[in-house]
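Once you've had a glance at the structure underneath, I'll fire off some questions.
Left out: one protein chain. Kept in place: all the others.
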Amino acid sequence: MTKITLKPKRQFSVPIEASVITPENFAAKTMEQIKLLEVWDGNRPTTLGSLFDVSSEPDGGDEMTIFIEGDVSKLRRIGKGMRSGSMTINGPAGMHLGEAMKGGTITVNGDAGSWLGARMRGGTIEVSGDAGDYVGSAYRGSREGMKGGQIFIHGNAGNELGCWMKKGFIRIGKNVSQLAGIHMTDGTILVEGDSEARIGAQMKGGRIVVLGKVANVLPSFSIEEIRNVVRAGEERLPGPFYVFAGDLTEGGEGRLYALKEKNPHLQFCEAYIE
Amino acid sequence: MNDELIIRNGIVVDPANDIDREVMDIAIRGGKIVRKASPSAKIIDASGMLVMPGGVDIHSHIAGSKTNAARVMRPEDHVRDFERKTALTRSGVGHSIPSTFTTGYRYARMGYTTVIEPATPPMKTRHTHEELNDIPIIDKACFPLFGNNWHVMEYLEKGDVDGCAAYIAWMLRSTKGYAIKIVNPGGVEAWHWGGNIRGLDWEVPNFGITPREIIRGLCKVNKILKLPHTIHVHPNNLGKPGNYLNTIKTMDCVKDLAEEGRAAIHITHCQFTSFKGEDWSTLRSGAEEIANYVNKVKHVTIDMGQIIFTATTTMTADGPFEYILHQLQGRKWHNTDVEAETGAGIVPVVYKRKNFVNTTQWAIGLELALLVKDPWRIYMTTDHPNAGPFTAYPRVISWLMSKKARENTMKRLNQGAVKKSNLPSLDREYSFAEMATVTRAATARALGLKDKGHLGIGADADVSIYGVNPKEVDPSNDYRAVRKAMRRAAYTIKEGEIVVRDGEIVKVIEGKTFWADARVPDDMEMKLQSELSEKFQDYYTIQAENYVIAEDYLARSAPIIPGGTR
Amino acid sequence: MKILSDELVIKNVVCPFCGCCCDDLEITVSKNSIVSAKNACALSQAKFGSQKEERISTPRERIDGKPLETNYEKAIRHSARILAEARYPLLWGWSCTSCEAQKIGVELAEEVGGVIDNTTSTCHGPGLLAVHDIGESSCTLGEVRHRADLIIYWGCNPVHAHPRHMRRYSVQSEGRFRKGRKERKMIVVDVRNTATAKMADEFIQIEPNSDYEALTAIRMCLKGEELEQEKIAGLPSTRFEQLMDELINCDYGVIFFGLGLTMSRGKSRNIDAALSLVRDLNSKTKFLIMPMRGHFNVAGANEVFAWQTGYPFAIDFSQGYPQYNPGDTSGVDIAARGDCDAALVIASDPISNFPLDAAKNLSSIPIMTIDPHETVTTSVSEVVMPSTMVGIEDEGTVYRMDGVPLMLKKLIEPPEGVLPDTEILSAILKEVRALNRGR
Partner (left out) sequence: MELKAIVVTGRSLAQGRAKEKKFTEEYRQAVAICEVDPDDLASLGIQAGQNVRLANSKGSIVLKAVKSSQAPHRGIVFVAYGPWINVLTDSDSDGTGMPTLKGIEAEVEPAPGEEVQDLRGLLRKNLMGR
């Protein structure tokens, strides 16, 4: 198949709607057709070719691959609904990257904006840097958050990560801000660093594992046990972990695992273990 | 400029004038149907097309505080259904709670030209009119809510029907309302304390009055004021298994007040109040019992409230009902109680084909439409958006006109519910004339809109033309052709202007807002004013002067003088 | 209306200051100026007083960077040109003008393919985000007056921000079923012992940024769950058990909440917890909740935007239809990211009210400002267009904090030659249309 490379022709100023940038939309198209695909430069419809140098070269793989070279932090909705193939962004990526993605892989060598993988259904997103708020979340007012696939963020992530998450796996290499897993009903969140307050707020189900310090555990979480090993995705993580059930204001089917040695301030809970 | 128009060789269905699929010309001048137009008139060639009066929707929640609260609560309802700005039209969103501009365009595209907002909290009716002003093309009216109004309950508790009539007349004038709407009489006041009313003869807390007395009293008031429409009633116990008995009692409680041959009460979205059974698991259709009663009497009209299988939004002044629905389904819930008057509740729902209750509800609506013999007393609605969005009307029409359409749908439904329903045994299929009656002619007549719903000389030139030949097509088998044609009118003509062509908006005009300019004799009016000056400030947190909506607040005011000229 | 030179008393005037929209003011006018405002609170008095202070007398436009006096025609053409050329203009403000002006604003935003946002996003926007998830059990203010026996002010200080709220609508009002203060219990939850807290039967002082924990603790008690942490939000957990008892043992309770919830850590989720608590309380007793809306017509901006576009604020028309996602399409975020390339500001002062980094970005792009008064924003604007004060020099529709619509009155004539917001906006819209057609 072919490898398509996009290079920004200039520094972008206003937001650019770029949901056409998916392997499906590029597949079986000539370079000319690809260059004519519609993007929005703010409120002006224009062509991909007018904003990007587009080049292509054959490659051995059997899938369409896209490379984006440069700062595309102003681009919105790259890879929206993509089903297959792969996309690599070498530079900072904008908001809503991989929205409602169903398959394939997106790799960002840089930071990603907010709503990364929102309403994601399948596939893989990997970000070498930080991500913004609402990773893997639902649209406003909807209960349909991330339903499948996996998101790997090697840096930090912002607020409300996994908001209304239903299924799938999110792994954060460093720290998360507050309210991770808010309203989640299922799926797994693994935080290798620290978590700010209110992790697991109003979660109905699912699992959150924190290997660093948990700033505080909400009053609506109750200690269940101390466990030595916890499974997250493919991995078996050595403990011991405090295991909390929550959010009890929402039924309490969710589980929060906090590594004991990093969380001495949670020791008081041990008194409540039957 | 020439405002004349001739619709040539159309196949006209105009039940009010006993015209059934006659090939004829319709002449239009000055926004009215006329006998003859001059040779210079613009010609529309309607050969082989169905020509009917513009659609008249008697019950559709399109504007006002609760509709807007639903829009605010449900961004997820709009996000996938939007309309882009064009050179002619404004942008907007759909699906179950379309924005104002989109509402007008979508009705016009289906050939509808008059739509009634059936529930406005009087205190917030300025808001309702602001939205009606922003709904393009179609004519409109709104029904203020009176069934839980403190003044009303107090007048009727004292037995002062004349006093109540004077008050209602003042309220209709002050809010620019059209008819008396009653929702869960007494039950909404009870809900303001967290309670409800479950029977026609329960007493309303603190008011010493019963739903029966409220309904009868307002029915008398309606007569005294000679209002163009009957009282428009959403009974107690809506959505409760077994409620069909209360619905029949409600219809029957005003029987003696009816004038010979004239309707005295309209029961709205009757599907929701035609439930038999003790609970949800034993739910059955009460449509047969309801229809038998309606067929037996002359004083009742009803509309369907037909269920559509889709995600939609329920919204009603029946606050306690919505709270129960929220508890049943666990979806998000909005409630607003309005001082001294009424309330509102909103809950999103999804009607599912495989769901026993939903399938039963779907069957009830159609059974009502097929079992009530007189099409002049049963009207097509989905109680938009409660049972489904109005954009589903073409599908409802196909179910009414084709048993095959019903059977094809039934195949995909909850078979347990289908087996228990007697819908499969009903062979009736609506003719084009009957379809035109329940969507236009009869609704206009029920509303007392004399110039609507027909194509006789002097009628408003609101005409819908569809790309289907009613002489050739067999709706029973080829219901898809009818459905397709109904979705996008070939032409919609509003007040003599072509506003839609081939299902697209070609001209945007401003519709009228009808209201009842009801009056009482001076002595009654003076008594009322002195009583209001005492009570109004005790009941409301705004001043009476600021409560009144001036006529020029309406974009196009169209007062109706009850009982004809004054 | 023609104003006579001798004294004239205008009754039932609606106040154009806060979300209370008190409609019982009696304004005395003489020689086209307001001499007294009966029933008006201190804020209202000041607003009527400001009618003569720091008014902008004539339009200004920058020529080679210098603000020079000009006329409306030039200022409007200048504004229209910039807006029509802009690729992502922000139309900000709207909460202190009439619904009639807001409607034109939405149409203008659509025409220029811009983002229109009202000050909701920096006051009770987070509350609306929570409503999207939970819904809301609310009422008109008269319901509280007639029925409420338990009234909670949480994170708000009406004595300073809504001075007549308690007397007209809540604890001190007299209703059909409650005869005033003695028949009601008043609880205040705040981080400081505010003037409002001092009037309460109970003051619950919590630590800053701990409202979410406090609300969660009450919800836990309501669910009959044990609180394992001894101290929550700086208070002994037993305090929340007591509070829960008080909540479920009232006949009719209401929570009024303010920016203490929306602006502090947690933002929309603080309201989420409050709405969820009130929803759950309805299984035990009647309970309602209402935001203390600040500007006199911010509620109206939400209503107008919602019925015309489906969304209450932060609406992006850049692709020709309404798109909504606060945090992405909201004013402060757009300014902070430097996404917008021009701004129309009406009846608001973002350069003063936005955090400095966002204000800096805004002041680096051309701003067209419509306002009766000199503001920080007018001082950095490309074009400045003076307008009349709606509710004093012009009439219009507004929505009270509980969604009750009211009409503002015209009391006096505006300064010579000054136009109302509606006329200025219509003129800009007309001009932009002409330019877009020419394109």
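For reference, chains read A, B and C in written order, and residue numbers begin at 1 within each chain.
Just so it is clear, a residue touches a chain if its C-beta (ideal position, glycine included) is under 8 Å from a C-beta of that chain, and two chains touch if they have at least 3 such contacts.
Please read these numbers as outputs of a predicted model, since none were measured by experiment.
Taking every chain of the complex into account, the chain not shown here touches A, C.
In the complete complex, the hidden chain is touched by one of C:A359, C:V398, C:I412 or C:I428, namely C:A359. Here one chain is not drawn; of C:S79, C:S95, C:N282 or C:T375, the residue touching it is C:T375. Across C:N12, C:T216 or C:S330, the residue that sits in touch with the chain not pictured is C:S330.
Considering the whole complex, the residue from C:I187, C:A217, C:V254 or C:I351 that touches the absent chain is C:I351. For chain A, the residues touching the chain absent from view are 114-115, 132-134, 158-160, 177-178. Residues of chain C in contact with the chain left out of this view: 17, 42-43, 45-47, 50, 53-54, 117, 121-122, 125-126, 129, 157, 159-161, 163, 191-195, 197, 205, 208-209, 259-260, 262-265, 267-268, 294, 313-314, 326-328, 330-333, 335-336, 349, 351-360, 363, 372-376, 379-380.
Basically, only the chains that are shown with their structure count from here on.
Comparing chain pairs A-B and A-C, the larger number of C-beta contacts belongs to A-C. Separating the centre of chain A from that of chain C, both taken as means of CA atoms, is a distance of 34 Å. Note: centroid distance chain A to chain B, computed from Cα atoms, is 46 Å. The residues of chain C that reach two or more other chains are 132-133, 317, 319, 324, listed in rising order.
The residues of chain B that reach two or more other chains are 73-76, 79, 332, listed in rising order. Note for the complex: chain B touches chain A at residues 73-77, 79, 332.
Those residues of chain A lying in contact with chain C across their complex are 13-15, 17, 40-44, 74, 95-96, 114-115, 133-134, 139-141, 160, 178-179, 182-183, 197-198, 201-202, 216, 218-220, 222-223, 248-249, 268-269, 272.
Per the touch definition, chain A reaches chain B in the complex via residues 139-142.
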